[in-house]
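With one protein chain removed, the remaining protein chains of the complex are shown where they sit.
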Amino acid sequence: MFLLYCPYCNEEREQNEFSAAGEAFIARPKNPEAISDKDWADYVFYRTNHKGDHWEQWVHANGCRKYFIVKRSTISHEILQVEPFGTEISEQES
Amino acid sequence: MQKKYSWYSLLKAGLSGQDWDQAIPLVEPKSKYDIIIVGGGGHGLATAYYLAKECGIKNVAVVEKGYIGGGNTGRNTTIIRSNYLRDEASSLYEHAMKLWEGISEDLNFNVMFSQRGVYNLGHSLQDMRDIERRVNANVLNGVDAQVVDVNEIKQQIPIINITKNARYPVMGASYQPRGGVARHDGVAWGFARAASMLGVDIIQDCEVIDIEVEEGRVKGVKTTRGDILADRVGCVSAGHSSVLAKMAGLRLPIESHPLQAFVSEAMKPVLHTVVMSNAVHGYISQSDKGDLVIGAGIDSYNSYAQRGNSQIIEHAAAAILELFPIFSRVRMNRQWGGIVDVCPDACPIISPTKVEGLYFNCGWGTGGFKATPGSGNVFAHTIAQDKQHPLAVPFHIDRFTTGALIDEHGAAGVAH
Amino acid sequence: MFRVVFSMIPMVKRWMAMNNLKTSFQLIFASTFESLTDDDGYLINQKDLSCYELNDKAIAILRTSKDEKESNRITLNEFGLELPKPLSITRGNDNLSCLWISPDEFWIVHSQFQRDLLWKRKNSLPDVMSLVDNSAAYGTLIFKGGKTNELLSRWMSYDLNAKLTIGKVVSTTFGKAPVIVYQEEKNELTMLVRHSFSHYVAALLVDSVKRL
Partner (left out) sequence: MRVEQHPDNQIDRSKLITFIFNNKIYKGFEGDTLASALLANDVTLLTRSFKYGRKRGLMAAGVEEPNALISLEFGGRYTPNLKATEILLYDGLCAKSATSPNGLDLRAFIKPLHRFMPAGFYYKTFIKQKVWAKVENSIRALSGFSESPTEEDVDVYEHIHHHAEVLIIGAGVAGISAAMEVLNNSENERVILVDERPRLGGEIISELCSDNSAKEWLKSSVADLNVFRKEHSDRFTVLCNSTAYAWHDQNFVEVLETITTAQSLADRKIQTPRKINHKVRVKEVILATGAHERPMLFEANDLSNIMLSQSVRRYLNEFGVISGNNPIIYGNNDTIYQTAKDLITNDISCMVIDVRPDGANNPFAEELKNSGIKIFQGYAVVKAHGSNRVKSVDIAPAIYKNSDWEVGNEIESLNCDLLASSGGFNPVVHLNCHSGSKTYFNEDSQSFLTGDLPSNRQVCGAVDGTSDWQDAIVDGRNKAKLTLQSLGINKNPKIEKLSENHNNPYRVSPFFTPTSIINRPKVFLDLQNDVTTTDVAISIREGYRSIEHIKRYTAMGFGTDQGKTGNINGIAVAAKLLGKPMSEVGTTTFRPAYSGVDFGALAGRENGAYFDPQRFTTIHDSHVANGAEFEVVGQWYRPWYYPKSGEDIHQAVHRECLAARTSLGMMDASTLGKIDVQGPDAREFLSRVYTNAWMKLAPGSCRYGLMCDEKGMIADDGVSSCINDNHFIMTTTTGGAASVYSALEMWLQTEWSDLDVHLNSITDQFSTVAIVGPSARQLMKVLCQDVEFDREKFKFMQWRQGTVCGVDARIMRISFSGELAYEINVEANYGRYIWDQVQALGKRWNITPYGTESMHVLRAEKGFIIVGQDTDGSMTPMDVNMSWILAKDKPFSYVGRRSFTIEALVKDDRLQLVGLLTKDAAVVIPEGSHIVDDKRSSIGYVTSSYFSPILRRSIALAQLQNGLNKLGDTVIVKIVQKRQGLKEIPCDVSSSVFYDPNGEKVDGNE
């Protein structure tokens, strides 16, 4: 069980207050009807599932209910960076 | 040197200071193989075994980054059953079940496959509807399955708690008598030994760090012990499937999660069957050594750390106590975690990829141990013929694009 | 000392029964904690620790717009309240308290008596702000006494001792129930519990307190 810092509550809380909400930067296609089945499947199902420093979404479900993004090592569970939702991340992993 | 296992060889070895042949010989990687299997778990080793045995391809290497069976094969709760809901899934798992039933003889290695029966408990009216639906589907598919009521459960498992006013009262169960458990390590070793006796190279401490692709065709792999060429490569690396896919420039519809389990201290046998409950997230059996082997629910976040959240373990313990309050003073001896590769529809991918000669067998998630021989068998044929084995056809990766998912979630959130 | 404060409880209950203006029916305002507390309204009443329900509290959820400044101005205008900073509480006129719940969500805790007054303001809010009544969704428990945190630490992972300072509000969990706790005054902790969880929370409290 790890601690997560909620960038809205400005406080560290126990992980059980949060829910993991999947990989970050999976944007819904702007015009779904215009893209191929393959691209749609890519959005719905395919994931990078990165081993290492991984950007993901968490929601402070039992707190302020806000979604935010976290860079976390999927190897050591270390939390490397926490940002409110919508923050531009320049070093975005591909 | 004693090679084949028999009473006779045991006697001879006993008299000669246990002079056994190597079950898993130490080999140096050759520079080229017909087929490389990445991942020395049960599935990978079984694939190699069936390639050699049934497909006549013996110039095969299994490349394992650690020690064989050290992945999920060596850390699972070993529950084996084939009573899956969907036709496609139950055919595949039943294929595996049939192979299990002769596997020890086939491998000349006792993997201690023990058909002590598996109960899946229902705790709500909807659970019971789902159980009825699944059992009926199983029977129609020729899979042995029954619905049992509370009284029958109590008769078979006298120590279970069936009080009506429990928070999650037991309402009934599906029961598969042919289900059971097997010795996890033995499965890996049995396949490894049998495969290497047929000429397969089992190469341990050898991590694949890149997959060589040229003009859309696989050429071989780069490993921590040098480059190895191959015409075809089959990736069977469970929790690390996405990592290998990335090496070939692919993405998979898979996420890796921790799945945890724990064992108690060894007691005299009191629990003779396998009991599972999806609703409360607890799975239990008692091993031949006497320890209670307990599986917990999955951790919700991605991880490659082989460890999870303590609350999941605690919840599983609480769930087990709901069913077996008499175990309250029994102690947890050891807990651990594995990395499971979860597919959105809780079914595996056994498939070619858009890289020619590169195949993936993955996505078994929380429940692939039970499929080990079947998975290896159909994957071997798929690679050997470059054409999916009929049973593997529905498990093509394209199903995520066409929408032909095989949704097992319907009846079982977690599919141990 | 405590007694004086507590004697208010029956009075509040009576008020509820009397507020029977519109019809001739006998109107009953039932809190789910009511069946769980003793005659004096206590869930727990022992040395160094008491817990009772306050049922004259009303809650209005104020949701603000992305324009923080404007939201603040309007809130000040309409309710005489400064919007609190994260995890803090502000007090306004007429004993209104405003709890920070999320960057765009604030709970105005007031008395049942003030409800009509408060709700009149709803119409003056711009479209992008909203006010939602949640008075009946929550029960209010008041904890007093030195052993409060010791009791709560059995079910809460939040660092109450160091972090729940005066003027602070936290939404977190109690066992598996979502709760909001805050401290407006010294030695007094308020916990808001969703009514459907009240049996669960009360049972856990009463169970644990036996072992303090």
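All chains are identified by letter, namely A, B and C, in their written order; residue positions are counted from 1 within each chain.
What we mean here is this: a residue touches a chain if its C-beta (ideal position, glycine included) is under 8 Å from a C-beta of that chain, and two chains touch if they have at least 3 such contacts.
These numbers come from a predicted model, not from an experiment.
Every shown chain that the unseen chain touches in the whole complex is listed here: A, B, C.
The residue from B:G199, B:G216, B:G249 or B:P269 that touches the chain not shown here is B:P269.
Contact with the chain that does not appear here is found for just one residue of B:Y119, B:W189, B:Y283 or B:F369, B:W189. Touching residues on chain B toward the chain that is not drawn are 5-7, 9-11, 13-14, 18, 20-26, 66-67, 69-70, 74, 87, 101-105, 108-115, 124-126, 129-137, 139-141, 146-147, 159, 166-168, 183, 185-186, 189-190, 204-205, 264-270, 280, 288-291, 305, 307, 309-310, 313-315, 317-322, 325-336, 344, 399, 401-405, 407, 409-411. Within chain A, the residues in touch with the undisplayed chain are 1-3, 14, 19, 21, 27-29, 31-33, 37, 40-41, 43-44, 57, 59, 61, 65-67, 76-77, 85-86. Taking the whole complex into account, chain C touches the unshown chain at residues 20-23, 25, 27-32, 35, 61, 63, 65-66, 104-105, 127-128, 130, 132-138, 153-154, 156-159, 161-162, 175-177, 194-197, 199-200, 203-204, 207-208, 210-211.
Basically, only the chains that are shown with their structure count from here on.
With centres taken as mean Cα positions, chain B sits 30 Å from chain A. Chain A and chain C, compared by their mean Cα positions, are separated by 33 Å. Our note on geometry: chain B versus chain C, Cα centroid distance of 51 Å, whole angstroms. Of all residues in chain C, none touches 2 or more other chains. Among all residues of chain A, those that touch two or more other chains are 16. Chain A makes touch with chain B in their complex at residues 1, 15-16, 19-20, 22-23, 37-38, 40-42, 44-51, 54, 56, 72, 74-77.
The touching residues of chain C, when paired with chain A in their complex, are 86-87, 101-103, 105, 157-158, 163, 170-173, 178. Residues of chain B touching chain A in their complex: 240, 242-243, 246, 251-256, 300-305, 309-311, 344, 400-402.
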